[in-house]
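Shown here: the complex without one of its protein chains, the others still in place.
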Amino acid sequence: MITTKVATETQLTEEELRKALQLERIWQEPRGFVGWFKAVHHTTIGMRYVVTAFIFFLLAGLLAGAMRLQLAFPEAHFLSNDKYNQFFTMHGSTMMFLFAVPMMFEALSVYLVPLMVGTRNIAFPRLNAYSYYLYVFGGIMFYVAFLCNTGADRGWFAYVPLSGPDYGVGKRADFWAQLITFTEVSALAVAVEIIVTVFRLRAPGMSLNRIPIFVWGQVIVAFMVIFALPGVVLSSTMLLLDRTCGTQFFNPSVGGDVLLYQHLFWWFGHPEVYLIFIPGTAVVSTIVTTFSRRHIFGYLVLVLSLVSTGFIAFGLWVHHMFATGIPQIAESYFTGASMMIAIPTGVQIFCWIATMATGKVVLRTPMWWAIGFFFVFVMGGLTGMFLASVPTDLQVHDTYFVVAHFHYVLIGGAVFPLFGAIFYWFPKVTGRMLSEPLGQLSFWLFFIGFNVTFFPMHLVGLRGMPRRVYTYEPGMGWTLLNQIESSGYILLFLSVSILLWNVYRSLRRGRIAGPNPWHAGTLEWATTSPPPHYNFLHLPTVNGREALWDAAPNQPVVVGLSEDSRQILTTRSLDAEPDGREELPSPSIWPFLAALATTAAFIGSIFTPWGITIGSVPVAITMIGWFWPKKQAADRRRAREIWQND
Amino acid sequence: MAERLDRPVLDVSSLPTVHFGTHSLTWWGIMGMMAIEGTVFVLMIASYFYLHSRSVEWPPHRNPPDLMWGTVNLALFLISAIPSEWYRRRARKGDLKAVQIGLVLVSLFGLAILGVRYLELLHLNTDWSIDAYGSAVWTLMGLHILHLVTDLVDTIVLTVLFFTSLVEGKRFMDAEENAAYWYFVVGFWIPIYLVIYWAPRWLHA
Partner (left out) sequence: MMILAVPGFPGNQTSLNPVGPGASHIEFEFSLIFWITCAVYCIVLLGLVIAVARRRHSLETIPEPLATNEPTERLTRRSVTAAVAVTVVLLFIMLIGSFQTGRALGDMNQEDALPIEIYGHQWWWEVRYPNNEAYKIVETANEIHVPVGVPIRFSGTSRDVIHSFWAPNVSGKRDLLPGYKAEFVWQVDQPGRWRGQCAEYCGLQHAHMSFEIVAETKEQFAEWLSNQAKSSVQPSTPQATRGQQVFMTHACVLCHSIRGTSAGSRNGPDLTHLASRATIAAGTLPDTVGNLGGWILNAQSIKPGCRMPPNQLSGSELQDLLAYLETLK
């Protein structure tokens, strides 16, 4: 029996109505122009992440269109070599740094995790706002540079010495390196928020073995972010220092080493792709559960697989460097690890298929995208075997074969689940359903278009076409394949356009969704669509892994939190027993101001080494303003304090 | 203001609002920051040794950094743990006076350490632009200085706050966490000190 008893306007008692209005007053977001910059609620910030990341996705997609046009004809002159180099670098960097991680990890987790664990807001809400502003300012800086013909042009990983002071002329590589700084701080901040939210703010009863798989996936990604991002923090900092301050990290003639850059970058770079893929699996687990109408099969092994994927991902990085002449013993280890990671991934795939086989499959658009994920991602994972094995890697590395591989795993592993997520959660976020027929149309166009565009890349790579080439000679046997790939782009373009049209139309005229149109089991479906700013009228308690499916007939709700302040419940990490009460901060302009100051310091440091030292002063001032308490609030809290007894 | 509902409830109104250590949300935030910054330090130290493995002479053609000021700072850091631990424990009991004194003491230590740090920089015996060794030493030092300075500013601001009327339970939680972060800065100085000052003496390339 599904218990989805939720507070909707028609069913509220008078007491509940009073409470709803009171909560709305306390938790509402400020209005007006200035108010927009003070927002701190996770659904507000989460939506901003979603929209911004999607805009970057579209920009990168347009860049890809121009690239495909240039490559449709041998020795074409649509894009000059310099422009092409900027385009492919901007495309890759945008997709990896401004779309994939911000969307799959930051956007999805910021919006959904606090709802799924049953609390009122994310931990550290002002830090959340700050992280969003930094992300969007970094992206704007990157594109303004591009529009001024100073776009990054050294590839999305910008190897030295090509990107270094001797060969990376101008400021292009500096803007690239600083983009990393913006997006890395943003991701690290969200990672800490997610870990704290998941470990300390869960609804009572949501012990570790009752955490939704989606949340498990995102918290594992958060841990990975913390340990992986420092690699690129260092590599991009060393690059900037070499370029602006005269350090010699990568200058072989005075003891520097070009491979140091690659090791530090790929220490981050390999886990990075799992930061993108694991949230995709988290979405697939959720969609497969809801649309197979049963608890997911193999919850424990799924969680263990996610954890082991997270660990093993840190042991693979050298497989990006097999062509550099690594000693054979090291190569053997990294080949073994690169193949081994297929085991937990395989476990997940088999568990999902088992869930569908033993459940009652419902085919709606989100499920189609999940099925598409299988077809595309599994192919990508299997072509990875050619890259894991050193001898075959030495033939296909840096060719279009690897371009095909990573598009299959990234688009299959992230974009397909993302589109599924959009169709699945759009009703929750907006209160309306997306059109099912238009959804089917976008899916099939995308699935076909994707394969037409990217499958031939395997072949053209095996036929010797290297990557990152702005053109190629006629008579190489590559022309026809390139033309097929370029025509596939048209289908992809159409598909995304139809998706956007679907969104636009459904916002106005979509069918009203209600709280739980899919009859799903997780907590975000236990409140109105869209959720109010206080998330839940009554904070829930939980009786099983699918909170709504497993709820007892009269599942208790939490009472006793202060109703005139932003007070939330903290629970114990393992068993989610109630532990304490904390007050979350209210809306504030300081995160925005601090982000402006930080942006000025970061951009300033591209132009002068004093940028950081001078720039740190406004940063310090804004952060002090942020931290400084308000007298009235402090007095109120002091009057009602209950200290823990030690 | 208890609401009456005709369903079972879980009443949390008597739970504490001021709690320390793992009970506090910001404690977890600080631990997260330590994990991040710690990883940066570890990778930087690994980079130092990687560059060393690619060199013949280490340090190349010059003396290692002079020992004195670095060791003085090591001593200052370690001694500063005493007032730090003292005020951390008193903060858990809400002892305002002790926290005020402790924070002032640690701030003074921090300022002294910063001064000595300047002297250390003058005696590193290398410039960052000569070669990879110099770049690695200065960057390792620079990362630690960044943490020292930000923690010092944090501590001073918190000290000032404790002399205002804005003190409440939450501020005592902040005081404990501030002490924890100071331990991080102190704790990481130990391996960095060993790497900058002793590694070139122990490893003869």
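Letters are used for the chains, namely A and B, taken in the order the chains are written, and counting of residues starts over at 1 for each.
Basically, a residue touches a chain if its C-beta (ideal position, glycine included) is under 8 Å from a C-beta of that chain, and two chains touch if they have at least 3 such contacts.
Everything quoted here is computed from the prediction, not taken from an experiment.
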Counting the whole assembly, list the visible chains that the omitted chain makes contact with.
A
Taking the full complex into account, find the residue in A:N81, A:N209 or A:T608 that is in contact with the omitted chain.
A:N81
Out of A:E193, A:D242 or A:D257, only one touches the absent chain, namely A:D257
Hey, which of A:M476, A:L507 or A:A552 is the one touching the hidden chain?
A:M476
Using the document's definition of touch, tell me which of A:K171, A:R467, A:R505 or A:R636 contacts the absent chain.
A:R467
Contact set of chain A toward the excluded chain (per top definition)
1-2, 80-82, 85, 154-155, 159, 161-162, 166-167, 252-253, 256-259, 293-295, 297-298, 301, 323-325, 328, 331-332, 335-336, 339-340, 342-343, 346-347, 349-351, 353-354, 356-363, 371, 374-375, 378-379, 382-383, 385-386, 388-399, 459, 462-464, 466-473, 475-477, 479-480, 518-519, 521, 546, 549
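By definition in this document, only the chains that are shown with their structure count from here on.
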Tell me, which parts of chain B touch chain A in their complex?
1-5, 7-20, 22-25, 28-29, 32-33, 35-36, 39-40, 43-44, 47, 50-51, 54-55, 60, 92-94, 128-136, 138-139, 153, 157, 161, 165-171
Chain B partner, complex, touching residues on chain A are 15, 19, 123-124, 127, 188, 191-192, 195-196, 199-200, 204, 226-227, 229-231, 233-234, 237-238, 241-242, 245-249, 251, 254-257, 260, 263-264, 267, 538, 541, 554-561, 563, 567, 569-570, 573, 578-583, 620, 624, 627-629, 631, 634-635, 637-638, 640-646
